[in-house]
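The other protein chains are all here in position, but one chain of the complex has been omitted.
For reference, chains read A, B and C in written order, and residue numbers begin at 1 within each chain.
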Amino acid sequence: MAHLLEGKNLYKTYREKAKVTQALSDVSFYLDRGEILGIVGESGSGKSTLLKAIAGMLKLDQGSVLYNGKDFTGMTPRQTGAFLQMIFQDANSSFDPRRVMKKSIMESGRGKKDEGRILELVSLVGLEEDLLSRKPSSLSGGQCQRMAIARAFYSDADILLCDEMTSALDVTTQAQVVELLQDLKKDGRLSAVFVSHDIALVSMLCDRIMVMKDGTCVEEGDTLTVIKHPCVDYTKELLESARRQSIQEISE
Amino acid sequence: MAERLLDIKDLWVAYEEIEAVKGACLYVEKGEVLCIVGESGSGKSTLIRAITGSSMITVKGSILLEGEDLVPMKKRERQKLLGTKIGLIQQNPAGAFNPIRTFDKQFRETLKSHDILFDNEKLDQLFVTLGLKDTQGILKSRPYEMSGGMNQRIAIAAAMLMDPELLLCDEITSALDVTTAIAVTDELLRLKNEKGTTIILVTHNLGIAANIADKIAIMSKGEVIEFGSADQVLYDPQREYTRNLLRDVPKLIEK
Amino acid sequence: MKKKKRAKIKIVIIAALVLLLLFCAVFAGVLAPHDPSTPNAAAIRMAPCAEYPLGTDNLGRCVLSRVLFGGRTTIAATFLLVLISFVVGTLIGIFSGYYGGLLDKFLMRLADVFLAFPQMVVAIAVAGILNGGLMGAMVALGITMWVSFARLARSHTASLKNEAYIQAAAFAGKSDLNILLVHIFPNLLTPVLTQALTQIGTTMIGLSGLSFLGLGVVPPTPEWGAMIAEARAYIQIAPWAIMGPAAAVIVTIVLFNYLGDAVMDYREV
Partner (left out) sequence: MIGKILKKLASLIVILIILSFLVFGLMDLAPGDPAERKLSEQGIAISREVLEAERAKMGLDKPFFVRYGEWFSGIIRGDFGDSYKDDMPVGPKLAAGLKNTLILTVSSLLAALVIAFPLSVISAFRKNGIIDHIVRVLSFIGNSLPNFLISILLMYFLCIKLNLFPIIAKGTVEGLLLPVLSLSIPMAGRFIRQMRAEILDQLKEDYVSGMQGRGVKQGFIVMNVLWNSLGHIFTIIALQIGSLMGGSVVIETIFRWPGIGKLVMDSITARDYPVILGFVIILGVIYVVINQLSDILHHVLDPRTTL
C-alpha cells in the first residue's frame, strides 16, 4: 500500500548572484497515516527548504513528491492545500491582522461554511469560543498556534507540515502544544512532518527521525534506535549537545 | 562566606509607567556563574539594563558592585566602569560592533576611550583562549563578513578586552545553533576557570543554565520567583512555577 | 498608552481645522462678500476695510473673495491630482510587487526613467510645451507623482507577500485576485494613505508654483499662485494683495503637512 506522503531523490539549489547554495541534494523520505516524522538539523541544513518544497512553496530542481502514490510534483500551494496544510513558526503572523479568527478559519474551508465544525475544532484544540471573535493581535502565540491547528483540520487536510512551530513559544506553552499534538496523534487524527532544531523535543513527539546536514539526510530511522545507536558523528554531536543541556526528571 | 561581587537589593525598574522589575533581590559571588532564567517579558534583560544604566528606565533600590552603589551613579562615572570593571555581551551576535567598520578600528576606539594602549600581543593571546585563529585577519575584516558564531566570539573578546571582573551576557546563545551555543558556553566556563571572571548569564533556556550555572535565579513577570544554588533550584525547587518549568523543558527520551 | 491618546487628539484637532478649510473652499460662493472676477474701477488697490476685509487688487477685485474661490481651484486640483496618482500608482505598484518578474522589472525601469527627471523641471517643460493651463500643469505634475506611490506600494506588497497569512490564504485555495483584494490591499492602505497626505502639501507647492510662473491657472481665474504673481508688480503700493493669497497658501500647506506628520506619529507610537 503506498505511503501517505513520499519524496524521492529531491534536489534544490539557490542561485543568488554569484553564490550557489545546495539546499537539497538527493533527499528521500516517506510518511504513513497516523505517524509523525521528525526532521531535525541546524540552520542551513535544508530542513525548512524540504518542507517548503513538499508544500509547493518552491520549485524542485529534480525528484518527485507523491500523495497516496499519486505524483503531485510541481503543484502550487493552491492545489496542495487540498490535502496538506502548513503551520508556521510565527503563529500570530499566520493570521490576517485585520480579520477576526473565525473568518480566517472559515476561509480555509474552500467554500464550506460549517459553524458547528469550527466550534467543535476550537474546543478540540482546547480554546474558548469567544476567542473566535477576536483579532490575532489580542491572542497569545500559543493560542494562535492552536487556532492554526484548528484551521488546518477545518480544511480537511490529511497532513500537517509544521515548520519550527513551537520554537517561538515559551517552554510551558510549547509543552501544552506538544501535549495537544500527542493527544491528536493518539486519536489517529494527525499525520505530520515536524521540523525542529531541538532533538530532545523531536524525540518526545516523533515516531521516526531524519537528521539533516548541509542539504542531505545523514541519518534516518525509528526515533529510539537513532537516539540509542547513532551511526553518524554529526548525530552524536547533536545528541551530546542535547544531553549537555538536559534536565533530569525531578522526583515528584 | 565568599565576597559578593554584585549585590542587588530590593530593585524596582520601570519603563515610563510599566513596572518591569519588582523588588528583585539576588547576588553573585566572585568567580561564580549566576544564570537568570525567565521567559520573554519576565524582566531579566531589564535587570541587565539597570546594571549598565540606560536613559529609558527609572531605577529604585540598590546595585552594589564591590560595595559601590551603581544606581545613584552619574552617566560619566558609570561609563568609566563599563568595559573595565563590567563587560557586556548582547543577544545579537553582530550587535556588538558597527557592521561596516573594521574590528581593528573599533577595538582601538574601545581602548582609547579608557586610555589603554593597544597591545597586539595581549589581544592575540585573548583571541587564542577564545578559540579564534588568525587574529590579524579578523582585525582587518568587518563584522558583516562574519558568521553569527564568529561574531559572538569576537564580542566576548571585546567584552574581555580590559579584563573586567564581571561579565554580563544577555541571551548570547539564543541566536546561535545548539552546537555553537554549547561551544560558546564552554568558552565562558574557560574564562571563569582560567581568569576567575564572574559571569551573569541571562537566558530563557533552562538547559543552558543547568549546564553552566553555580547559582540560578528564576524570574517571572518582574519578580525573582526562586534564587539559590544550581543543585537546589534544579533538584529541590521550592516554588510551583519552577517545578512546572522543570517539568515542561523537552527531555531527550532515551528509554 | 498616554502617547497614543495624545497623538490621536492631535490628529482630531488638525483634521477639524482641515475640514474647516475645505468647508470654506467648497462654500466659497456663499462666503465670498463680492464676485471674485468683476473688476471695479472705483475701488482699485483699496486697503483692507470693512467692505473689503482683505482690500482690493490692481483691478479693484475683492482679494478675500478671490482667495476663497482660489482656494477651491487649488484644493480641488490638488485632491484630484493626488487621488489619480494614488489610484494609478498604487495599482501598478501592487501588481508589480505581487507578480514580480518581467512586469516588475519593466515598471521599475519605467519608474527609474520618470524619477530620473527632477519633478519640477519636467512640470515646467511639459506645462510650457502643452500650454494647457491648469490641466497641463496637473498632467505635468502627475507624470512623476504616480511613481512615488507605485514604489511605496510595490515595496509594501513585496514584503507583505512573504507574510505567513498570505501563504496560508494560498493554502486555502484563494485566487491571486482574492488575496490581493482581501489581504494585501487593506493591509497596504494605511502606509499609502499616509504618503498621500504628505503628498498634498508638495503638490500644492508645485501647482501654485506653476501658476505663479504662468504655466498653470491663467488669470483671470482666481488661483493663489497666479494672484501672487499678478500682485507682485505693485507689492509696494498694495502689499495686502499679495499677503492675502500668501497667507492662504502657507496656512493650507502647513495644515496638510502637519496632518501628515500627526498621522505618521500616531502610527509610530
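In the analysis below, a residue touches a chain if its C-beta (ideal position, glycine included) is under 8 Å from a C-beta of that chain, and two chains touch if they have at least 3 such contacts.
This one's a predicted model, so the numbers in the text were calculated from it and none came from an experiment.
Taking the full assembly into account, the omitted chain touches B, C.
Taking the complete complex into account, C:A116 is the one of C:V12, C:A41, C:L102 or C:A116 that touches the chain left out. Looking at C:G55, C:G71, C:G97 or C:G225, the residue that reaches the missing chain in the full complex is C:G225.
Across the entire complex, the residue among B:V21, B:L81, B:L126 or B:I208 in touch with the chain not shown is B:L81.
Residues 109, 112-113, 116-126, 128-131, 201, 205, 208-209, 212-213, 215, 225, 228, 232, 235-236, 239, 242, 246, 249-250, 253-254, 257-258, 261 of subunit C touch the missing chain (whole complex, contact as defined above). Annotation for subunit B: contacts to the undisplayed chain at residues 52, 79-84, 87-90, 92, 94-101, 106, 109-110, 112-114, 142, 144, 155, 158-159, 161, 168.
Everything below uses one rule, namely that only the chains that are shown with their structure count from here on.
When each chain is reduced to the average of its Cα atoms, C sits farthest from subunit A.
Measuring from the averaged C-alpha position of subunit A to that of subunit B gives a distance of 34 Å.
Separating the centre of subunit A from that of subunit C, both taken as means of CA atoms, is a distance of 50 Å.
Between subunit B and subunit C the centroid-to-centroid distance comes to 53 Å (mean Cα coordinates, whole Å). The part of subunit A that touches subunit B in the complex is made up of residues 42-43, 170-172, 174-175, 178, 197-201, 203-204, 223-224, 227-228, 237-239, 241-250. Residues 163-165, 167-175, 182-183, 186-187 of subunit C are the ones touching subunit A in the complex.
Looking at the complex, you find that subunit B touches subunit A at residues 39-40, 177-179, 181-182, 204-208, 210-211, 234-235, 237, 243-254.
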